[in-house]
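Note that this complex is displayed minus one protein chain, with the remaining chains in position.
For chain A:
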Amino acid sequence: MSTMGIQKMTSKEVTKMILNNEELVILDVRNEADFNDWKIEGNNVESINIPYFDLLDDISPALDKIPDGKNVLVVCAKEGSSIFVAEQIAEAGRSNISYLEGGMKSWSEYLEPVKVSDLSGGGELYQFVRIGKGCLSYIVLSNGEAAIIDTSRMIEQYEQFMQEKGVKLIHAIDTHLHADHISGGRAVAQKYGAAYHLPPKDATEVTFEYEKLEEGNDIYVGNETIKVKPIYTPGHTIGSTSFMIDNKYLLTGDILFIDSVGRPDLAGLAEDWVGDLRDTLYSRYKELSEELVVLPAHFGKVTELGVGGLVAGRLGTLYNENPGLNIHDEREFRKTVTENLPPQPNSYQEIRQTNMGKMNPSEHEQREMEIGPNRCAVHDK
């Protein structure tokens, strides 16, 4: 396909621009419903939506709306329509026109590795920011070994990272049975002969062998230097488990986010689990040190991205500022986490079935199931 006068931009490059707070005008040419459901966001991103089928004969509605002289990125579902529109804009004499390579499909799948910190035993902790979908996963490295927590479906991106770091995977761990994305944990563990860990209470229906995550059964990475300590914290799911790493980091899964808390309804048992969620958030976590750095499995808004894209917050600060941790009346809390919730994530039932091993969709189908925002927090509206 000819791409005269326009540039290709990768999801990685767009991510860098967003993390650097650079100005970017996005012309999103998908249909209105898809745009309203989910789009590229950033602090200095201005989005304009004109479906490509409104521009088939006449590009001028787009020319009227995009400011001259600014960087313009044309975005569509896969990329074909964005190239089609970008070329016409360039032909009309505009410069600085790019299109997003692979479209929203590639945006949904890109993972940005962000270093959280060195660890006391000589290891390192990285957060993988799935910026297009708001999912966060983690790699703990130490002495040539690695553990991944809440692995996303795109395991090649972790594999490449582990290869660069010269480490071997020994554990893949899921904090809970995910409902918003397909876990790559089982696949990556199988490929490297690593152990796949799941909370047993979330795994009653799974069709495969796994290691049980249990309080007291610590997991070691690299010469027993880094202890991954499971803490049973039900609420989002009945099995939800948090992890303490290096006595400094608290990985909260989908229980506690930076600006919100997890929703208890995705496995259909909101009423049953709301008490557990309350107990975890208002008692169990409260017994932990306020100095712990919370590392969640999701973020809701780009404003939650900190330096270099890192999503993290001090537990004590969250107790002061997170609205979900400041609902003192128990009935009010129950109401907040069970009523007026945002829509459930796309295909969440099928995603749970896939993560249990009961469904085996093709890669193409898995991609389609995951398209769209994650909506795992009660405040993701």
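Assume a contact is a pair of C-beta atoms (placed from the backbone, for glycine too) under 8 Å apart; a residue touches a chain by one contact, two chains touch by 3 or more; residues count from 1.
Throughout what follows, contacts and distances are computed from a predicted model.
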UniProt names the one chain left off this complex as which of "ABC transporter permease", "Sulfite reductase [NADPH] hemoprotein beta-component", "Rhodanese domain-containing protein" or "Ger(X)C family spore germination protein"? "Rhodanese domain-containing protein"
Among A:81, A:108, A:175 or A:280, which residue is in contact with the omitted chain in the full complex? A:81
Just one of A:22, A:54, A:159 or A:279 touches the chain that is missing; which is it? A:54
Residues in chain A touching the chain absent from view: 31-34, 51-54, 56, 76-78, 80-81, 84, 368
